[in-house]
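Below is one structure. I have some questions about it.
One protein chain is absent from this view; the other protein chains keep their places.
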């Protein structure tokens, strides 16, 4: 049996009302965990139900993807909420998706914060703790997903939650283990061969080469696959195939 | 032991952000079931958490009070949603409150639709069935609350749910068992003696006198107490005292 | 000089935040009036500004396309608002777009209600009057666009506004001049030859053949061209070319 194992996750269910976003049906066959938007930054109750149903049909584990209450900014704009407000909006969104999932006969596997909330909580321990408290409160069996090495993982562990350390095969890293911000040149890697090679190396060697050439050690439980670019579904397929060819078992995080 | 028993319910948690509505703290000692707004027509995650905590401290059972997505109209404006959309928004809102309640160590007891959704589903069996399906899907132990004799009760029963037939001691009835619409003169009764006498009679005789003098038979599991008028808390206290003095056990519906 | 003249209008600016809808850039060269969504059922301030700028660059006249406050339902779900509420939401949305348009050096030409608001006001004179009052209040030089022969046109005229009677070349008509509802078979005509021939006949003969073969007389100031289907831009080009070839001057309504 292979000693290497990883989960592939993607953000899905980001359509809203009449607005269609992403390519969920094409992505589902390649992933093992789906982060479903919960209606604050994207998604609505009917989109959520359809997305959970789609995941169920593909045997993909379902998790909540809570974000800031900012539909017009897609949850990508930093907002200053108190820790208490963050705890409450996360509990609300996780509960809402759990209700929808129950209607499909599913339990939630994990929670991964979205966009600005994810980024801010990766380095702000108070926000990370607020998110962890919400998970403990709603269902302590939920896996808390966060950037490898970040405050999110530390907060989850200290709260007694199972955690999943996330890495990004298509993003450039800095020597300190943080991601190069999206708006900088070279932040996003597009070439399939590069991305798949990085994914395999991340899993097998628990490391990535930073932009300055430094070797960064990583915890790697799950790899994020993006779904919002034209070639996204093909890239996800390529990453999964490369991982399996390299002897890695691709399996839901729990 | 008294053969008479009834629940007293009220709509609570209707504040939003900086906006305060109702007088929940004054009302809680008099009621046995709290219908908590879920963020669509009123309420927000932090208000929901505070409201559930308040109910817990008073030993009041907690239920969801889902409404149309219409904050500016407080969920009182009829909207034309498909049965599927109604099922989804109810599952979402019930799940969201269940998540918040879990954070307070509570399980939900019941679901009562709000405003225009309640009124429309009282006479529209397709909407009532959609609500019942949402309850079955999320948690089949939830009690479905609806107007006594309405499609809501029929839908709940046919779906295998426990139901609670609701009556209004401060509202005028028509001979067919429906309420006189709010905007008509005489629709709302304000005098405490009248309201408390009606409440006692409703529970002990399972009947109410309609505006034309007809006697209307009622199923009476729960009496709705309003919280949004100046004297509301005092009236609720009066109704509860009158019921207990008449030998009625006032107790949560389950 | 040709005695025949008509305006071609389309609904544009229906994107929202990160969500893209329609094909405005491809549509603009074919139309003479743009109905810009105003943020209630679709559109946001930045989308509005970009859309007005795009229209300006194509010499297309700009109008407001106000709808119900229902982003998740795209303004297509009937809602029960009071006449006063309708007047206020229309004044608000028209003013908002006028502000954005002023920033681009433009004045608004017209107002056309959207979706359920348009359909309801076409047959509900009180709603139509409320819309007309909003136009008079904000700017009495605005042209009120409405379904040919509907309450919208009558209300606009009685309020002293210029009106533009709208027809739909790609929709089936009933003998009473109303449209066959979208969900019925045959309601939407897709074949380009059919649609262009109807458009030309509508303008030259002021008539359309209803589904039962009856000839329906029409006032025809503007033809609505849809932008939300894959072949929409091509169809709009075809309609315009056919009109011009038939000697019709295609020109903004004012």
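First chain written, first letter: the chains are A, B and C, and each begins at residue 1.
We adopt the following convention: a residue touches a chain if its C-beta (ideal position, glycine included) is under 8 Å from a C-beta of that chain, and two chains touch if they have at least 3 such contacts.
Here the structure is a predicted model, which means the values were calculated and not measured.
In the complete complex, the residue from C:25, C:99 or C:160 that touches the missing chain is C:99. In the complete complex, the hidden chain is touched by one of A:78, A:105, A:181 or A:231, namely A:78.
From the set C:79, C:138 or C:216, the residue in touch with the chain omitted from the display is C:138, counting the whole complex.
Against the chain not shown here, subunit C presents residues 39, 44-46, 48-49, 84-85, 88-89, 91-100, 102-104, 134, 137-139. Residues touching the missing chain, restricted to subunit B, are 16-21, 42, 44, 71-74 (touch as defined at the top). Residues of subunit A in contact with the chain left out of this view: 69-70, 72-73, 77-81, 116.
The rule we apply is simple: only the chains that are shown with their structure count from here on.
If each chain is reduced to the centroid of its CA atoms, subunit A and subunit B end up 39 Å from each other.
Centroids built from CA atoms put subunit C at 42 Å from subunit A.
Shown for subunit A are the residues in touch with two or more other chains, namely 44.
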